[in-house]
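Since the structure comes first, as structure tokens, the remarks are kept for the end.
So, chain A:
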Amino acid sequence: MKDLGFILLSWSVSLGSLALLALATLRRAKSLAARVPDDQKPWL
Partner candidate 1 sequence: MPDEWCTTMRNVFAVARKDVLIEWRARLLLVRVLPFALLVLVLFAVALDSEALLTRAAAGLVWLAAMFATLLVVQRCFDIETADGALDMLLTSVVEPSRVFFGKVLAVAAQLLVLVVVLLGGAVVLYGVRIDAAGLVLLVTTVVTAVIGLASVGTLYGAVVAQLTGRDSMLPLLAMPVLAPLLIGASRATESAFGSQTIDLATGWAWTSLLAVFGVVFAAAGAASFATLTEPDA
Partner candidate 2 sequence: MSESMPARGASTLNLRGTSTPATRIIGVLALAVMTWVVVSAFFFTAPDVVQGDSVRIMYAHVPAAWVAYLAFVTTAIASGFSLVRRHRTLGFDRVAGASAEVGVLFMGLALVTGSLWGRLTWGTFWQWDPRLTTTLFLFITYVGYLAVRRIDASPERRAKRSAVLALLAVLEIPLVHFSVVLWRSLHQEASVLNPDGDVRLDGLMLFTLFSGVVAFTLAFVWLVIHRQRLQTLVDLQGTVGLDSALAARATEAVLR
């Protein structure tokens, strides 16, 4: 495929950054959730 380099770069940056944000959010959420009782969480 022509120009494969830039195309791969675009997609890897897009998917990679989304995945990083998702994982970072989940990790931080897990650690904080341990310190807050369930009855305080509006979504549970």
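Per the selection procedure, all candidates are chains of the complex that A comes from, given by their letters.
Going forward, contacts are C-beta pairs under 8 Å (C-beta built on N, C-alpha and C of every residue); 3 or more make two chains touch, one makes a residue touch a chain; residues count from 1.
These numbers were taken from a predicted model, which means no experiment stands behind them.
The candidate from 1 or 2 that touches chain A somewhere in this complex is 2. Those residues of chain A lying in contact with candidate 2 across their complex are 1-4, 6-7, 9-11, 13-15, 17-18, 21-22, 25-26, 28-30, 32-44.
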